[in-house]
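In this view, the complex is presented without one of its protein chains, the others remaining in place.
Right, chain A next:
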Amino acid sequence: MDEELNSKPSRLLVLYASQTGNAMDAAERIGREAERGGCPSVQVLSIDHFGASCLPDEKVVIFVVSTTGQGDIPDSMKVFWKSLLQRNLSNQWLEGLHYAVFGLGDSGYQKYNFTAKKLDKRLSDLGAEFLIEKGLGDDQHPSGYEGALDPWLLSLWRRLNIVHPYILPRVSDIMDPSKRSLDQAKFEVLYHFADEIQSKLSTISDLKDTEKVIESALSMSPAQFYYHEKRPEYFLQMITNQRLTEEVDGRDVRHFEFKTTSSLIDYQVGDVLEILPSQNPAAVDAFIQRCNLDPSCYITVIPRESNNQSLGRHSKSLVHPIKLKSFVEYTMDVASASPRRYFFEVMSFYAEAEHEKEKLQYFASPEGRDDLYEYNQKERRSVLEVLEDFPSVQMPFEWLVQLVPPLKTRAFSISSSPSVHPNQVHITVSIVSWTTPFKRQRYGLCSSWLAGLDPCKTNGVYIPALVTQGALRPPPPSVPLILIGPGTGCAPFRAFVEERAMQNLTGSVAPILFFFGCRNQNNDFLYKNFWSSHAHDDGVLSADKGGGFFVAFSRDQPRKVYVQHKMKEESKRIWSLLSAGAAIYIAGSSTKMPADVTSTIEDIIAEESGISKDSAARWLRLLEKAGRFYIEAWS
């Protein structure tokens, strides 16, 4: 203990690995509370901005890490994690480091909070000492991860105050509501006079103009600093908007086709199309009016210089002043995403009416946390709705820029093969709608917007989009495939089948077994004719080629039939293809389906080969490492 006191820690470091922004939000809160507690220097960083080799130089580090997907490490942590897993690191490498881990996860998944659990163990194995036991936030808790974060933070501050009082001198100040003061906004908004703006854009076509405005808006947006969001590369023209499900059924699934106008679209099967949705113009106008903003003035947004920040600079070349309305339209989600707890805390400082101020302070406090969750997160309350419920609040635009959730792209698995449809890209979209606990009807922002677009409109309909690599890697034509894709999960496999059929024309290809599932043969049998055509006449799905196409209609009979049941019926064929080197791909929108199908595969392996289910599970894990087992699940 004495040796540690000799070398006082210079700072508290908070590292977060966030996938959707929750871990980042929690990390920022930890940073704020540390400051309130008198911490002389606290730094909050995304883990991909920190080199693992610098860890031994630190004295106190808090890790806030999410577990994403089916139990995976967030993308931003992959490099750091790999560095930490190196065999040659000694078990004293992190001696002298005090750490604490808080994990964000969902106990509805088998691999619950695996990132936090593995990280905590590895740090300890490398010689670091934990301040307190790891905290595990759970989405299944009535108030989400904050249910676990509140008590965990209290323990952390108390412990830190004892072990390193220099780093955290005043615990009581953190808890004292009277000590709560407003921090400084992280961003500045510069207003430009009309005569400063050269209209150099007047000679370029409308589309180019919009492109430049979007580019500028996204480059200035706070999201650019926190999330490294990629910017749209293409403006795709919608050429087809076709309903695939019958009008009878409540579900509306669409087939969309897009084509490029200028450049070529570069993609492979298995890739993902990310679309930046348009917001409802009426909602954007209502927001601007509610906040007393001038939609037509020109602005630039820049990070505020300060000691505790390391936001970096944005690429100056892409940034030029744009209309305030455009900035709101393209970067601030006003009518769909819900704001976070901190938004309510800052609102409380700007509430004129006493009862509103009280309510907002209550919502931001640990006591009001559950009620906030019920009012805000569970209801998917939008920023506009919150502001309308608290009409006396006048929040300065700087704060709105920082705290209104960023408008995010939505990702869809691509359902076309570029070799079959050059310069086109197709997607399969289920239109999202649901009823909240308060019985309000809500619709998915992107899916509803896409559904309402008319490709035949006079000037054409253009959407900003980019292509990213998905979890499914394209298979070589010689590898036999076992594909499982119920519902919209069939989308990427339409691309796989198209591509392989094309490859079949010029060389030999391995066969495909495809398992599809839907509710009713007559309602939601997506791409029925397409699968049929490839399952006959020597197609890649045909029995003659060694392939197969199997459908489970869950509701066409009293007993529920799912893809797993169809797979069990084909147990022997699946096993023989697997033994001959087949690769397995699972895709779909259900949270439970991938785990259920994986379990079925383990059963099949165990039964056909005679080994135990545990050994089968281990074998599958090896298959995954060898790049022959992929899962793409979305919610």
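Note that a residue touches a chain if its C-beta (ideal position, glycine included) is under 8 Å from a C-beta of that chain, and two chains touch if they have at least 3 such contacts; residues count from 1.
Basically, contacts and distances are computed from a predicted model.
Engineer: So one subunit is absent here. Using its UniProt record, which name fits best from "Protein ECERIFERUM 7", "Auxin-induced protein", "Anamorsin homolog" or "FANCG protein"?
Structural biologist: "Anamorsin homolog"
Engineer: Just to verify: which one of A:Phe390, A:Phe493 or A:Tyr630 makes contact with the chain not shown?
Structural biologist: A:Phe390
Engineer: Looking at A:Lys208, A:His536 or A:Lys572, which makes contact with the chain not pictured?
Structural biologist: Within the whole complex, the residue contacting the unshown chain is A:Lys572.
Engineer: Tell me which of A:Lys457, A:Arg559 or A:Lys625 is the one touching the absent chain.
Structural biologist: Result: among the candidates, A:Lys625 touches the missing chain.
Engineer: So one chain is hidden, and I want to know which residue out of A:Asp48, A:Glu129, A:Glu379 or A:Asp596 touches that hidden chain in the complete assembly.
Structural biologist: The missing chain is touched by A:Glu379.
Engineer: Of the residues listed, A:Ile431, A:Ala471 or A:Met567, which one is in contact with the missing chain?
Structural biologist: Of these options, the touching residue for the absent chain is A:Ile431.
Engineer: Considering the whole complex rather than only what is displayed, give the residues of chain A touching the chain that is not shown.
Structural biologist: Listed in rising order, the touching residues are 81-82, 85-88, 107-110, 112, 114, 117-118, 121-122, 125, 138, 140-142, 147, 252, 280, 282-283, 286, 335-336, 355, 359, 363, 375, 379, 381-382, 384-386, 388-391, 431, 433, 436-443, 445, 448-449, 451-452, 476-480, 508, 510, 545-546, 572, 575-576, 579-581, 605, 607-611, 615-616, 619, 621-623, 625-628.
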